[in-house]
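All protein chains of the complex are present and in place, except for one that has been dropped.
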Amino acid sequence: MPEVTMVQGLNAALRHCLREDPKVLVFGEDVGKLGGVFRVTDGLQAEFGPDRVFDTPLAESAIVGFGVGLALAGWRPVVEMQFDGFSYPALDQVISHVAKYRYRSRGQLRVPMVIRIPFGGGIRGVEHHSESPEVYYTHTAGLKVVVPSTPLDAFQLLLTSVREPDPVIFLEPKSRYWAKESGDLVPAGEPLGVARVRREGTHCTLVSWGGMVSRCLEAAEAAAEDGVELEVLDLRSLVPMDTEALLRSARKTGRVVVVHEAPLTSGFGGEVAARVMEGAFDHLQAPVLRVTGYDTPYPPALLEDHYLPSVDRILLAVDRVLRY
Amino acid sequence: MPEVTMVQGLNAALRHCLREDPKVLVFGEDVGKLGGVFRVTDGLQAEFGPDRVFDTPLAESAIVGFGVGLALAGWRPVVEMQFDGFSYPALDQVISHVAKYRYRSRGQLRVPMVIRIPFGGGIRGVEHHSESPEVYYTHTAGLKVVVPSTPLDAFQLLLTSVREPDPVIFLEPKSRYWAKESGDLVPAGEPLGVARVRREGTHCTLVSWGGMVSRCLEAAEAAAEDGVELEVLDLRSLVPMDTEALLRSARKTGRVVVVHEAPLTSGFGGEVAARVMEGAFDHLQAPVLRVTGYDTPYPPALLEDHYLPSVDRILLAVDRVLRY
Amino acid sequence: MGQAEPFAVLGPEGEVLDRRTLEGLGLEAGQLRDLYRFLVLARRADAEAVALQRQGYLAVYGPARGQEAAAVGSAYALRPDDFVFPTYREIGAVIVRGVDVAQFLMYFKGAWHGGEHDVLKHRFGLVTVPVATHIPHAVGYAVGCRLEGRDCCTLAYFGDGATSKGDFHEGLNFAGVFRAPVIFFCQNNRWAISVPLHQQTAGPIWRRAEGYGFPGVLVDGNDVLAVYAVTREAAARARHEHTPTLIEALTYRMGAHTTADDDTRYRPAEELEEWARRDPIERFRRFLEREELADPEFFEAAAAEAETFVAGVREAVIGAGPKDVTALFDLVFENPTPELLAQRREALALAEEPVPDA
Partner (left out) sequence: MGQAEPFAVLGPEGEVLDRRTLEGLGLEAGQLRDLYRFLVLARRADAEAVALQRQGYLAVYGPARGQEAAAVGSAYALRPDDFVFPTYREIGAVIVRGVDVAQFLMYFKGAWHGGEHDVLKHRFGLVTVPVATHIPHAVGYAVGCRLEGRDCCTLAYFGDGATSKGDFHEGLNFAGVFRAPVIFFCQNNRWAISVPLHQQTAGPIWRRAEGYGFPGVLVDGNDVLAVYAVTREAAARARHEHTPTLIEALTYRMGAHTTADDDTRYRPAEELEEWARRDPIERFRRFLEREELADPEFFEAAAAEAETFVAGVREAVIGAGPKDVTALFDLVFENPTPELLAQRREALALAEEPVPDA
């Protein structure tokens, strides 16, 4: 089986969507001739022409707002925010319009738009290039929020997201852009809202998404050497969230640690913890713990290893819940 | 003792700050001659002149960005976002600059700015006038987030917020703007991050802030008739949060229900639930439940009573934790 | 590129300034009378909305009195297959587009966001309140139509205050770059709530178009024929040349910002008096009289028609109730999430209503 990177998986998904649906448009800053700063849109303008794949002026609010207008006119915009840290100027359009249009028009109008955002740290990025903004979106009712962690998932989930009739925020973990996976890029009709157990275990569940899933797997690997079997659950989509799978694992292991890059306070880990408590309280042997970025701005690259959840920090939390 | 409304309390605080510190500036849309659409800045321009209290063009991003510049030049801007729903255009400036400036400049520069935002529903507002955006701020490291629930608290906490050397998001619950309280508007040096028990109880703790505190008190009143004693904790500031007070109450009652207007998913209730679990797990007799707005856009005024946590919904949750 | 004096067809007394311009409009007598009817309907419906608010049937309303010519003249220049993105102060355009006024007013009743009118039938968008946010939508919509090879155009209304917003600028710049068949119609009514024009901006609004590479036009917004003329030209440019136009229509907000506003706190009475003398309907009425295009019976009939019209609006507004609680949940997503479905069940149980299928 061929090996693909996440960038290739995403590129293949976009190509597939542009082919299967003439209404799909891909645009954003530098996505045309350059093929995107991460090359996710590489070759698409050459294949589909500048009417369907094009560069925009440097203005994120208008990129999304223009996309809303195109969607209202029957198109399916797939737009790129160049980096997490530059997605914020579009928040007003996302919160006030993308998320609300179907509702406020009583279903007369739809905005089946995908907003792709390379996100997260761990790539030695300079300031504003390593942010984890998922909560701004998960808390905005009316949006779906999808976060793949592997190349094949990136392919399948982006495909589904573009086909989805509702707006989707699609968060691409930059630290996994060049990770490889073996498999064929064949559309499988993967639904949103299905978590995946990446590793089975019995002592404690690690819950994560995006770039931190592989970190959890590393931690599980390390723990296994000490005879501790960690289950690793990859949420894959935060809205909808596969609460059933989460609770199944929590009930099985009785111990849960959530891991994410974003700051602790009001991070999505709080939502996970609350749902575990609501649905599996009687099975919990210990409180759900959160291993996350600290409540500080994302630090300079030279210090990011102190900020991002490390294998050590994860194992420390596991240790705490196991000894509880 | 005189009775004051929250609007009067806020107005008095601003007046006090403008008097005590010549560096304080108050600006935003319609805050000058009109005195603000809620009259919070009534009479300030007349007293302090148009150099210190002034209207701006209609542009929230620039209001905050201009404020950042003034702060860097040594001023203390207190800016108003006219409504919750119109605070989103400023999110980029808030997230990328207000929250980060001290950090990124290694303390060379500070942005001791207060951003006042009338927030929340229950006033039969039309669309975009009833939003509860607190999580966008609590999750943004580098900000403090303050939410008074009574007129005297509004006075004291706004005073502290303006004096604070760090940036503060000050959320004013519109539904309590005209609520009255007896007391003197005398500066008391109230610190941030101190919760207050609004009613003592033993069976279960209701945790809330802003407009929902009075709803919780109503619920407690109703429960008391059935012999159920609810403790009502008003957080008053979400960042910093008075985790000690929260845990104290949780340990005492063993049962916690969090109540807020914002949507459930990723609402601040998740943070409260997670902290209670982390700090008082062994005392919990039941899972922490959340009674919140639904995961929908804020509804039209005629339906808002179905959306906002009602006394019935709160009591239902209390019932569930008591019977657990 | 337009002129520093606003373009006008009629003088202050309704006199024809330049007969060739008038004739160039190609409007027949019946159409001219229709314009008058629309102006009167707009004013009367506006007054009725204010009354309905005072009587508690609407939560709030933003009166458009004084601005009728700007809204009516511009909307009248469009084709049915053109698309309009409104704000909240264009009841004249609502009427010209044939939108059900009571349904439009459902926004102000708090019955449903954006109004309850049929957006696609009338090609008249939702009430948009976050100022200027719909400007990029109009640009995207216009480009969407162009990509489909349709020759329709898109018009966005907004106020003078909106020109201060980033979305105004970003939208206009996109329009220039993507050759959007779009008309940016600014109703400069000299106030944004309590902020007067000179505190809103230090420069001329219409002149900004040049910086985006397309024409800007200054027009007397209280002259319905002038507004019609410049909008029709802009529409032709949009359709045939894919060239956007920025129109600045000088008009005046005669009412308060909304029924919740007290404009006496900030607005000099003299200014109101001055603009009362420039009433757009009065001016157009004089024109019709001078030109003998309408007789007293016509004017009476127009007034009577307006009364009948608003009686229907009134009844429909008063009669309208809230939507079903299910709407809260069923309109969010096309594919609802399990989380939301669970919340729906909980809410409906509380509302003690039978739970219909989602």
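The chains carry the letters A, B and C, assigned in the order they are written, with residues numbered from 1 in each.
We take it that a contact is a pair of C-beta atoms (placed from the backbone, for glycine too) under 8 Å apart; a residue touches a chain by one contact, two chains touch by 3 or more.
It should be emphasised that the depicted structure is a prediction, and the values quoted were computed from it without experimental measurement.
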Legend entry - Visible chains that the absent chain touches, using the contact criterion stated earlier: A, B, C
Legend entry - Contact partner of the left-out chain, one of C:Glu170, C:Asp261 or C:Asp279: C:Glu170
Inset, instruction - Just name the one of A:Phe48, A:Phe86 or A:Tyr177 that touches the chain not displayed here. - result: A:Phe86
Legend entry - Touch with the omitted chain, as defined above, among B:Asp92, B:Asp153, B:Glu231 or B:Asp295: B:Asp92
Legend entry - Selected from B:Gly9, B:Gly28, B:Gly67 or B:Pro148 as touching the chain missing from the view: B:Gly67
Inset, instruction - With the missing chain put back, which residues of subunit C would touch it? List them for me. - result: 164-170, 173, 176-177, 199-205, 207-208, 210-214
Inset, instruction - Tell me where the left-out chain touches subunit A, residue by residue. - result: 29-30, 32-35, 37, 55-59, 61-62, 85-86, 88-89, 124-128, 264-265, 294-297, 299-303, 306-307, 310, 312-313, 316
Inset, instruction - With the missing chain put back, which residues of subunit B would touch it? List them for me. - result: 51, 56-57, 59, 61-62, 64-75, 77, 89, 92-93, 96-97, 100, 102-110, 141-142, 144, 164-166, 192-193, 239-241, 243
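Simple rule for what comes next: only the chains that are shown with their structure count from here on.
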Inset, instruction - When you average C-alpha coordinates per chain, which one falls nearest the overall C-alpha average? Tell me, please. - result: B
Inset, instruction - Considering only mean CA positions as chain centres, point out the chain farthest from subunit B. - result: C
Inset, instruction - Provide the C-alpha centroid distance between subunit A and subunit B, rounded to the nearest whole angstrom. - result: 30
Inset, instruction - Averaging only over C-alpha atoms, locate the centres of subunit A and subunit C and give their separation in whole Å. - result: 40
Legend entry - Whole-Å gap separating subunit B and subunit C, where each centre is the average of the chain's CA atoms: 36
Legend entry - Multi-partner residues of subunit A (each touching 2 or more other chains): 61, 89, 92, 96, 100, 103-104, 141-142, 239, 241
Inset, instruction - Spell out, as numbers or ranges, the residues of subunit C touching 2 or more other chains. - result: 112-114, 130, 166-167, 323, 327, 332, 337, 339
